[in-house]
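Note that one protein chain is taken out, while the other chains of the complex remain in position.
Moving on, here comes chain A:
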Amino acid sequence: MTQQTTPRRGTGPASQNEITAEIEAIETDAAARVAAGAPPELQPRRDYPPYRSSLLRHPTHELVRVDPEEVERVSPAFGHTDVNVLESDLTIQHAGEPIGERMTVSGRVLDGEGRPVRHQLIELWQANAGGRYVHKRDQHPAPLDPNFTGVGRAITGDNGEYSFTTIKPGPYPWKNHMNAWRPAHIHFSLFGTAFTQRLITQMYFPGDPLFALDPIYQSIADADARARLVGQYDHSLSVPEFSLGYRWDIVLTGPKSTWMESEDADE
């Protein structure tokens, strides 16, 4: 893809204003393409210069379009023998309660035709309430929480449903540019019925003031597409005196390749 902006190189980190200008130029370019009849960009750009780490980590050749073979049309089987049901509660993994806003994230995993993705693995990881990961390369000087690791796993239910109990993660600084901060988010990893549906993504929280500034969130140049990453507060999922509820449905690609198998499974 051609880009309308060229990142400044070699003279130290860019300012937020410079990054924001690059982000806005790309969004303007994407909107112009849609106005000219192109489909909206459903996925992030691989070459997204405001996200500096993408500069040397995107292929320069076009991806080669391939019809999936059987290997790609099926997926590993995961099941309850792989995942303990308690792994969906991130607040009970230590002796004490983690610090932070206790919350649940619930939703359904669906394929591109709205059918549930049943009995598949969903993994999640996140920073603690102070914005710190339990990772040795995370040197953000916010406290670790001895009662919070921030890792959960589950197997989706008969209707593709999942639910995790956790605490709301904090935003945190990173070194993409000067004074760069990531909006609060939870990482999700998902499998479908075909390996082509594999997805790793991030869920965000509504109304975050950092959205416009964040080159990872903004790497999806289409505003409607990136809004699909924002979980919604759902008061019906909040538990009195206990937790706040968020709902986030996740839609995988496909399912052309799994049509036969899924139809059979419905019978």
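The working rule: a residue touches a chain if its C-beta (ideal position, glycine included) is under 8 Å from a C-beta of that chain, and two chains touch if they have at least 3 such contacts; residues count from 1.
Going forward, contacts and distances are computed from a predicted model.
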Choices "Protocatechuate 3,4-dioxygenase subunit alpha", "Osmoprotectant transport system ATP-binding protein", "Rod shape-determining protein MreD" or "MoxR-like ATPase" - which one is the UniProt name of the chain not shown = "Protocatechuate 3,4-dioxygenase subunit alpha"
Which of A:Ile167, A:Ala194 or A:Leu213 sits in contact with the chain that's absent?
-> A:Ala194
Which one touches the absent chain: A:Gly100, A:Gly130 or A:Gly254?
-> A:Gly254
Which of A:Val34, A:Val71 or A:Val239 sits in contact with the chain that's absent?
-> A:Val71
Provide the residue numbers of chain A that touch the chain removed from this figure.
-> 39, 42-46, 48, 51-61, 63-79, 81-83, 110-114, 121, 123-125, 127, 133-138, 149-151, 153, 187, 189, 194-202, 216-217, 219-220, 225-226, 228-229, 250-257
